[in-house]
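Every protein chain but one is kept in place in this view of the complex.
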Amino acid sequence: MNRILAIAQNTFRETVRDKILYNLILFALVMIASSLALGQLTLGNEDKVILDLGLGAISIFGLLIAIFIGIGLVYKELEKRTVYALLAKPVRRHELILGKYLGLLLTLAVNVAVMTVGLALALAYTGRAPAGAYLRLLPAVGLIFLALALATALALLFSTFSTPALSALFTFFIWVIGHFNADLARVGKGSAVGEALGRTLYYVIPNFSNFNLIDGRAVLQTAGYARPIEGWAVAGAGAYAVIYIALLLAIAIVIFSRRDFK
Amino acid sequence: MAVIEIENLTKDFAVGFWRKRPVRVLDDLTLEVRAGEIFGFLGPNGAGKSTTLKLLMRLLFPTSGSARILGRPAGDPAMHQRIGYLPENPYFYDYLTPRELLAFMGRLFGMGGPSLARKVDGLVRQVGLGESADVQLRKFSKGMVQRLGIAQALINDPEVVFLDEPMSGLDPLGRMEVRRIVTGLRERGVTVFLSSHILPDVEAICDRVAILNRGRLQEAGTLEDILRARIAGHELILSGWTDATLELLRPWCSEVRPMGERLHLRADDRENLEAVLRFVFAHGLELVSVNPIRPSLEEYFQTLVVGS
Partner (left out) sequence: MKSGRGPKTKPVLRSIAVILVAAALIRPVQDFIDARAERGEQPDLLFFNSPSLVQKMALGFEPLLADFYWMRTIQYYGRRDETGKRRQSFDNLYTLLDITTTLDPGLQDAYHAGSCFLSEPPPIGAGRPDLALKLLEKGERAHPLEWRLVYERGFVHYLYRKDYAAAGKIWLEADRIPGSPRWLGGLAAMALSKGGAEEIAIALWRRQYQEATNEAVRDNARDHLHSLLVKRDLAALREQIERHRAETGSFPPALATPRDPMGTPYTYDPRSGRVDLDPASTVRLVDTP
């Protein structure tokens, strides 16, 4: 465990010293700030626009961080052969995978936190959101974080056997498909084979729409549009994330543990 | 006592994009390294030296055969606690400083606290990086990275150290320093397994060597033993010679070179050597010296590689 933590800490340090990270965070904050301007253009529900844009920005830039930094981390380790010296230490390969993942998660958590604070400030600037909205922002962001954690595990898995460009592409594709796989399941309707295939894909492809349970409106709970946040569904999404991440990391460990490092 | 036992170690790599076929990069290597010695692992580029080291470090998995280090199978984490490894052309996280890298590596061994900090300080100084201990590695030259690589291999005070081409990328001064560090390790009882193709360095410090070519072990033993078997005659130096004795000696010698007072002769085999010596004693010439002509390791190496 100590070794995993040491690797996690070092991974976190690596990302923190990476310029890409700051560019991405900066972009996200600029985007959240620009939602203030956009919000003024709409009539009435500027806080909803800010929330939608802000949550979108956290999600997209979080994904970019997960993809660009996440994939680079393992691949660089192999490409630049830093892994050789590391694995000759009393470090087992699964510890390396888990440490890397944990470190990345920490990076993501800090980034999401920074962007969330930015979003909350933007929301406070309008002064229209109810006090409860700030509290409800947390589960909304929490779900986004779970989605990002899942995407990171996916990126990590791909990068144990593929090139960074392909890994990035795979991860992005699955992320996109994973938002629409409820629709995918419906495509096969009509033929028995198609339906079975659709259902299978529905379960196999990580279902990122599980993490879209709370949107700007749900955070605001505006009268007339409000839907209460379904606590059990959110908890289910959490369990789903944990299980799927465990699955992906376990596959990554099996591949990584049996690989030759030429 | 054998510290490293390699038995019938064999490694195939699958090459080719479409129809992969196995290519043997290491073929049935059996080797033993004893406690406390500096063992030179020699061979031209591509001979399989790094592959062997990676197999020992479990970075690669053998096709067949086995390896044991300190009596434990390769890959045993407890054994890794007691060894150090410098990869070939090492590269480390360039966003770290030497101090940070060594501290990180130390933590992987379960070290920490002030004792780790002291250890790091000592190592940084030992490999001559004292002034750049807090500079990010991205600003380092290849030689500096190499020194740091040696330092990280020693962070845990290992009982066995594996160094893959430790001299490469270093200037003559740096090579001297590495030699000094390696001999220093031997004095502390550390076993060193050193792969290299820089032969003068190996000749200077290694107790025993193994020579690998195209994945096959060619020779193993002390340098003395290996090279003695290849003595290419003897060189004799005489004084008190005359033109007449010179002519009489000439039939037994492959080379005759007068140099002022002295006469340098070369006898290619034992028979001729004995004949020359009998002549010298019989005619009362003064024998200044008799030296076996050994090939240098470099010459031997050349014949081996070219010949195969």
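We just call them A and B in the order they show up, numbering each chain from 1.
Following the convention adopted for this analysis, contacts are C-beta pairs under 8 Å (C-beta built on N, C-alpha and C of every residue); 3 or more make two chains touch, one makes a residue touch a chain.
From a predicted model like this one, the values you see are computed outputs, not experimental measurements.
Student: In the full complex, which of A:Gln9, A:Thr126 or A:Asn212 touches the chain missing from this view?
Tutor: A:Asn212
Student: Going by the contact rule already stated, which one of A:Arg17, A:Lys80 or A:His94 would touch the omitted chain in the full complex?
Tutor: Checking the options A:Arg17, A:Lys80 or A:His94, the one contacting the hidden chain is A:His94.
Student: With the missing chain put back, which residues of chain A would touch it? List them for me.
Tutor: Per the touch rule, chain A residues meeting the hidden chain are 38, 48-49, 52-53, 56, 59-60, 92-94, 161-162, 179-180, 183, 186, 202-203, 207, 210, 212-213, 215-216, 218, 225, 227-228, 230, 232-233, 236-237, 239-240, 243-244, 246-247, 249-251, 253-255, 257-260, 262.
Basically, only the chains that are shown with their structure count from here on.
Student: Suppose each chain is reduced to the average of its Cα coordinates; what separation in Å results between chain A and chain B?
Tutor: Using C-alpha averages as centres, the distance is 50 Å.
Student: Once bound in the complex, which stretches of chain B touch chain A?
Tutor: Those residues of chain B that touch chain A are 13, 54, 57-61, 77-78, 80-81, 83-87, 89-93, 95-96, 100, 104-105, 107-110, 149, 152-153, 156, 162.
Student: Spell out the residues on chain A that touch chain B in their complex, using ranges where they run on.
Tutor: Residues in contact with chain B: 2-3, 6-7, 10, 13-14, 17-18, 80-92, 258, 260-262.
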